[in-house]
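Working notes for the structure below.
Complex shown without one protein chain; remaining protein chains in place.
Naming follows writing order (A, B and C), and every chain is counted from residue 1.
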Amino acid sequence: MLLDYQSILDTIHREVQPLLREGKVADYIPELSKVSPGRFGMAVYCLDGRTFSAGDADVKFSLQSITKLFALALAFSREGDVIWTRVGREPSGNPFNSLVQLEYERGIPRNPFINAGALVITDILATRFVQAEIAVLQFVRMLADEPAIDFDRIVAQSEQDTAHRNSAIAYFMKDFGNLHNPVASVIGSYCRQCSITMTCAELAKAGSFLAQHGTIPWSGMEILDASSAKRLNALMLTCGTYDAAGDFAYRVGLPAKSGVGGGILALMPGDASIAVWSPGLDATGNSLAGTYALERFTTLTARSIF
Amino acid sequence: MLLDYQSILDTIHREVQPLLREGKVADYIPELSKVSPGRFGMAVYCLDGRTFSAGDADVKFSLQSITKLFALALAFSREGDVIWTRVGREPSGNPFNSLVQLEYERGIPRNPFINAGALVITDILATRFVQAEIAVLQFVRMLADEPAIDFDRIVAQSEQDTAHRNSAIAYFMKDFGNLHNPVASVIGSYCRQCSITMTCAELAKAGSFLAQHGTIPWSGMEILDASSAKRLNALMLTCGTYDAAGDFAYRVGLPAKSGVGGGILALMPGDASIAVWSPGLDATGNSLAGTYALERFTTLTARSIF
Amino acid sequence: MLLDYQSILDTIHREVQPLLREGKVADYIPELSKVSPGRFGMAVYCLDGRTFSAGDADVKFSLQSITKLFALALAFSREGDVIWTRVGREPSGNPFNSLVQLEYERGIPRNPFINAGALVITDILATRFVQAEIAVLQFVRMLADEPAIDFDRIVAQSEQDTAHRNSAIAYFMKDFGNLHNPVASVIGSYCRQCSITMTCAELAKAGSFLAQHGTIPWSGMEILDASSAKRLNALMLTCGTYDAAGDFAYRVGLPAKSGVGGGILALMPGDASIAVWSPGLDATGNSLAGTYALERFTTLTARSIF
Partner (left out) sequence: MLLDYQSILDTIHREVQPLLREGKVADYIPELSKVSPGRFGMAVYCLDGRTFSAGDADVKFSLQSITKLFALALAFSREGDVIWTRVGREPSGNPFNSLVQLEYERGIPRNPFINAGALVITDILATRFVQAEIAVLQFVRMLADEPAIDFDRIVAQSEQDTAHRNSAIAYFMKDFGNLHNPVASVIGSYCRQCSITMTCAELAKAGSFLAQHGTIPWSGMEILDASSAKRLNALMLTCGTYDAAGDFAYRVGLPAKSGVGGGILALMPGDASIAVWSPGLDATGNSLAGTYALERFTTLTARSIF
């Protein structure tokens, strides 16, 4: 049965209105805090080629941590399982002890979606490519079939100016031998990578290969084999939404990756990819209205992986 | 298409032979260490009523932590969402800091599948029922349609004699006001609950309601509504296999709950429930051959939730 | 030069008046919270036999953790250096990680003045004596030459009713094999030991052997040899005032042991022992006016070990 996603998106768009001012826009980077909390966009990219959208689905926003997913997919596609010798695949538990866990586990981050793990992925890319962040940018341009996707250099600079904690983490891993390139250059690449901006419509399209078992649906190009794509989905489910992965799985039940820019990319394997954006965050750093929208989406479509 | 599960089980049964002596039988309870590491059983309970099995699928083994799933389902079915005020839904991270996390989070365990969380569930059941462990036993007897399922009193006593760490955890939570019944009685109930023995065939049948959206397939009785069943599956995926949940999801890709007796119950929502048992454990406390068997099962059936 | 301690005590007694209501009386045990925060007593026992006092120096108060010093001295005098195989001699750092430190160090508490360490000392005494707390009581009666010193049974009971955290710690150490007697009996002994009440005058006299290199000044009886007494003084200086040992040494510069009843015993080796009591505590759990009084005492007498 072909679901009428449009009316579902419209319903959700209406329902989220009261929530739009409840979240808190990220302010640790001055540039991010300038976004209006009232924005909301959502886009669905079906594997059969149909697309649906609502609200600000064509407005650019800062991907931030969502880029960790694309960087990981790129590194995994090129390097294969060897990346797991340098980064784990387990949820990270409470954030308060992230550094002590890193110490306990001898500089091996728990997973590629926490900052420590993403820095290792950037380091892996920095060893293989001339510039890690350019490789990631070209990768998402190709995945979205949209060459105009770009960094936001003001956000990147703003991020770099306040990257003290990430520098601490990077030096800490270097002390354990798990960072091969110079810290300053890895941090620079990472900050630029995080600043990539996209629209919901572009993001849903870019993520569709993960719903299609690793193959880009509109081109047939295989990015990852089916088994690897399945594994990245599993990783998103257990680790993709910061320290709320358990709660997110409980409420939404889809693999997803979120960012502090307010975006979330979620996947219905074999069916569709969904991008949602609303800049107001909940206490766990995930988009408040975005999470709610996805929870409603799985309820209204009666689709879940469970 | 109806899959021929029997030939798949037979293939797996052959393939696991070399692994059967690689794992390490749990020895923290003397009784458990007496089981031969060469045992292997597997059973599939399809929602259409067909059943398949291989190896020692009719040999009783100690459920241990798998009982946490049934205790949780019972408590959730009776008390509803209020249980989440006393136990969280997040993966627990590295075990080395379980107590400090409990302190940091003011006596609220991270999820109902770590010992601290299971003790809270036992405490909830102890408040509602005359004897918590009897309620759990009757619940699994009903789910498996098998009144002969029982405790192993020698294992229970052996467990209680070495329950110092669980007593520490229980007193710690009591200090935070998150344990209402006397510590000694909660520990006693918990040890007896863990000692329940079942066969793979019984366990697959008992778990089938979680694959059937909360309803017992052979009786039509609703244990949990569809939404609640989906949520328990999500919780199993993110927290069900100790501190290897991420890795297990990565490799197997099914919601599952394991026990140190060597058993694992896994679910293919809308399709079947699978029980596997082999007492040799890997370093994370999950059945080594059992995890491999489930990984092969999802590969050979090409079924996964992702 | 013989100092005129009396005028110094009188000066201090005047000076502390404004501080007497700034501290917070311990309320974790209901009985303790009933004491008036306005009380202040101080007593000096000189090794030449002279005694001085001010304020409520003859009012009984609850020794609480000060009894840990006497229990340790008793255990050390009987068992010698072997006690250091079961308890360390290092400051404990921040309290928030006391349990994780205990785990990291395999059930060996950092020092005998934190609760975990004091429970091990009680356990050692419980193995040697019929009743550990009776042995401690008789020891302090002998040291103070005052047979009427006794437990406060209401405080002891009140303490036992809320001993959940201490029970957690005790079970945790039992799990590591570092507690030999039953947890309930060790906790019971410990709570009664803590409830001993004394006056400042009695306490200063009871502690005088530690200022006199291990020998009771008024009887010549050797409790500890000079080297052992020196070592206990060193331990008091580094670990005797909870997590404020560094700050206390910085301000006061004398070995001391404090209790949440508001008492502090301090030592001027070769010179005198000083007891002070005021029930209002500062944020670190030490008597606010008592710490100030000792700081003034070392300033006005120009005596310090440094």
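Methods note: a contact is a pair of C-beta atoms (placed from the backbone, for glycine too) under 8 Å apart; a residue touches a chain by one contact, two chains touch by 3 or more.
In this text the structure is predicted, and so the values were computed from the model without any measurement.
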| message | Touch partners of the unshown chain, restricted to the chains that are shown, please. | response | A, C
| Options A:A57, A:V140, A:I169 or A:L254, residue touching the unrepresented chain | A:I169
| message | In the whole complex, not just what's shown, which of C:L9, C:A135, C:A245 or C:A272 touches the removed chain? | response | C:A245
| note | Listed in rising order, the subunit A residues that touch the chain left out are 96-97, 99-100, 103-104, 164-165, 167-172, 174-175, 183
| query | In the complete complex, which positions of subunit C touch the hidden chain? | reply | 88-94, 96-97, 100-101, 104-105, 110-111, 227, 229-231, 233-235, 237-239, 243-247, 249-251, 253, 255, 269, 299, 304-306
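Keep in mind that, in the parts below, only the chains that are shown with their structure count from here on.
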| message | Strictly by the touch rule at the top, which chains does subunit B share as contacts with subunit C? | response | none
| field | Chain occupying the middle, per Cα centroid | value | B
| message | Which chain has its C-alpha centroid farthest away from the centroid of subunit C? | response | A
| said: Given that subunit A and subunit B are copies and touch, would you call their interface same or different according to whether over half of its residue numbers are shared? | reply: same
| task | Just give me the whole-number Å value for how far the CA centre of subunit B lies from that of subunit C. | result | 49
| query | Which whole number of Å gives the spacing of the CA centres of subunit A and subunit C? | reply | 56
| query | So how far apart, in whole Å, are subunit A and subunit B when each is placed at the average of its C-alpha atoms? | reply | 32
| request: Could you list the positions in subunit C whose residues touch two or more of the other chains? | output: none
